[in-house]
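With one protein chain withheld, the remaining protein chains of the complex are depicted in position.
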Amino acid sequence: MGRKYDIAMVIFGLLGLLGIAAFIYQLQKGLIVTNMRNPFSWGLYISMWAFYVGTAAGGLVVSSAINIFGVKQLKPIAPVASLSAFIFAISAMLMALPDIGRPDRLLNLFQYPNPSSLILWDFVVLSVYAILSAVYTYVQLQPRIAERGISIPLIGTVMKKEVTAAQLEELRRVSERRAKLLAPVALPFAILIHTVTAWVLATQFSRPWWYGGLLAPTFIAAALTAGPAVVILASLAIYGFKEDLKPTYRLLAKVSAFSAAVLLFMYYNDFLVRQWWGNGREYDALMLVLKDNLHIHAIEVSFLLAGIIVLAKKYDTFSGLVTGSLLLNIGILAHRYILFPPAYNLIPFRVPVVMAGESFEWEYPIALGEVRGTLLDPQPIFVSYWNYVPSAVEVAITVGFFGLITFAFLALMKALPVRE
Amino acid sequence: MDRKKEAQDKDMGRRDFIKKVAVGSAVTAPLMNFQIPIVRVSLDELLQKHFKEMSEEEKKRVIERLEKEHRERYGVDVKIKTTEPLKGVVWGYALNIKRCIGCRRCVYACVKENNQSRASPEDPTVGEIHWIRVVEIEKAKIEPGTEGTDFRTKFGDVKVGISLEEGEHYYDPEKVPEKEYIYIPIQCQQCEKPPCVKVCPTKATWKEPDGVIVVDYNWCIGCRYCMAACPYWARRFNWTWPYLPKDEINPDMHYLGNRIRYRGVVEKCTFCIQRTREGRYPACLEACPVGARKFGNLLDPESEIRKIIDEKRVFRLKEELGTEPKFFYYMD
Partner (left out) sequence: MRNFVQFILYSLRIALSGNSKYYAWLASLLVLVIFGTYSYLYQLQNGLIITGMRDQVSWGLYISNFTFFVGVAASAVLIVVPLYVYNYREFEYIVTFGEFLAVSALIIALTNVLADVGRVDRLFHMFPIIGTPNWPDSMLTWDIIVLNGYLLLNLLIPGYKLYKKYMNQEPSNWIRYFILLSIPWAISIHTVTAFIYAGLSARPYWNTALMAPRFIASAFTSGPAMMILVLLIIRRYTFYRKYISDKAISTLTQITLIAMIINLFLLLSEIYTVFYSATVHQISLKYLFFGLEHDGKLYAALTPIAWISVLMQVTSVGLLLPKRTRQNFKALALACALNFGGVWLEKGMGLIVPGFVPTPIGEIWEYMPSFMEAVIVLGTIGWGLLVYTLMLKVAKTIEGKQNLPEE
């Protein structure tokens, strides 16, 4: 960690500052600085939100696998795993912040909660999950904190206690017992965050690309792909590629690759069901994927496939693990991004029209919410198709927040005694 | 396209060969007439080819056999045609739901014309088969802007489009039409993109060039996948041998239309293929006492049906499924 760590911290810190600056700019100007418009009302931010919810999965699934199913290989990396769960659960909620039109009214969510809104429930389960992950991390690290303390820059080491070997042993036992108790509570929440996040989208009948019971299972598969992959990367950064950790990496790589395969199976299964009838709104949504967004689809599938192959074959080399995990995460990121264009560019209000002997469905255009073009070169303000590409501000905020998150993650890793 | 045809020809050639080996010549004739017990199938019938793959001569032979079968089973002399579709014609149907009085005359005219099974006096399980189902729906539920009751909401009454789930299939008042109801007759919608054709595992059902979906009753294996796939519930299955009294049989038959069906095969409305290909109207149209039914060539811009589509308020059932029916409902 030394020099490389410092350089990384500087880079991510600067990115974070850029993100905050961009966010302040967006707060001043309003969401018009994004490329979202009325016909396309959720974009990159919500994709990232869904993505971070997925990456948060790895942590607790790993931890509960140890304590519920007794998978001992995973034990050495458990603190890193649960810490990543905490960080990414927080990140997911953080990522929703720039998407909200009035962040100043955020408290209304709790002052006037609407139990039938799934967004409320998503915040509830994400918060509970974040808290549980934090507690879980603390419980696991308790003996080590007592032994070595938390080192905070400028302040120094805190919470270090003078403990005898016998006391330490007792602390370890207590920590183990508490972890065992916590795991069965945490596991349902680890499943719930993906399920509820999926349901935010899957319950919307007006959006055939999302609607259906299949979305929740694919979210879980995506989470079990991205989560362990992130844990692999984090563990490699913290613990390095050691001989005695090989079985751990191997297991994580297998879970990740297998989940990615299951994800692809369910995904293409959905494609076939849409394709077969060859007509209707479900089919139209699929065509939007295969025609207008083929490049994104190509990215998600080729990266996922490449990631599966690399992780399944090269799980015992450092470069193989890094490449495979990165490939899978990029694939999942693209998979999250493609949630939106086919959903929004299928205008839900369609009027059947019979005209000149032909019958078709007329897509009722939607006002953009912005006057575009100049007097001499006016551009349409009612559209039934919006070619969404994230604006520079959106990209800056997203990248900046990613820098912020990584900065925090690395700082915590250094501060906490996560190593044996 | 050419290659496909070539492959088909080749395929046919192969099948011809098999047929020849199996059938041989006149020597085997008595063997071919042998009826397999229980299922009541002659070898000749069993080895018959798909309608579209038969030569003219083969068709003739098959027709002869079928006419003989009809004579033996039902005691009537019938004439089975294989009239080709007319050139430059795609049939379309239009129905004025404001005029329909729900008398079900079309239903029974169809049964009579198309030789559907009647209710057997001896066997209560043998029921009538109807190709047309008339659904009765409360008027207020379909017609925007009328007075009276309707879809109740907290804020008042809302008028909505047709919801077939609200319909009554077995309405039986003293007198039709009842004032506050409308009637929607539903039969095969002859889709341009028919899901039933797509699911058939044996190509026993297909769309003819005049747009009508037909079934080869000698090729259907009775798996009923098409019935599951049809969004209009337009197909019927012969759960047993149809019951037809001798004097009620319509002897003017078409191979793909109204010839008497076998047990265990699927049947459906063909817009009366045996009539329309000879320039006559379907039987249901002729039976309608109020002139609610219109029929014509969709390819002819001057036809009555095209005028209706251009000028009236037209809708099709389950438009959102994209099956593109050629059966149009309209209001004045």
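All chains are identified by letter, namely A and B, in their written order; residue positions are counted from 1 within each chain.
Simple rule for what comes next: contacts are C-beta pairs under 8 Å (C-beta built on N, C-alpha and C of every residue); 3 or more make two chains touch, one makes a residue touch a chain.
Since we're looking at a predicted model, the values are computed, not measured.
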Full-complex contact with the absent chain, from A:V163, A:I238, A:L251 or A:V273: A:V273
Contacting the left-out chain in the complete assembly, out of B:M32, B:C103, B:V176 or B:V199: B:V199
Of B:L31, B:I221 or B:V290, the one touching the omitted chain in the full complex: B:I221
Residue in contact with the excluded chain [from A:Y211, A:Y239 or A:Y344]: A:Y211
Residues of chain A (touch criterion as defined above) contacting the omitted chain: 191, 195, 199, 202-205, 211-217, 265-266, 269-270, 272-274, 276-277, 279-280, 282
On chain B, residues whose C-beta touches the chain left out of the figure: 11, 14-15, 18, 36, 38-39, 41, 46, 50, 53, 125-126, 133, 135, 163-169, 186, 195, 198-204, 219-225, 227-233, 235-241, 262-266, 318, 321-322
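Here, only the chains that are shown with their structure count from here on.
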Where chain A and chain B are represented by their mean Cα positions, the distance between them in whole Å: 54
Residues of chain A touching chain B in the complex: 277-281, 283, 352, 354, 356-357, 359, 361
Interface residues, chain B side, partner chain A - complex: 193, 195, 298, 301, 306, 309-310, 314-316, 319-324, 328
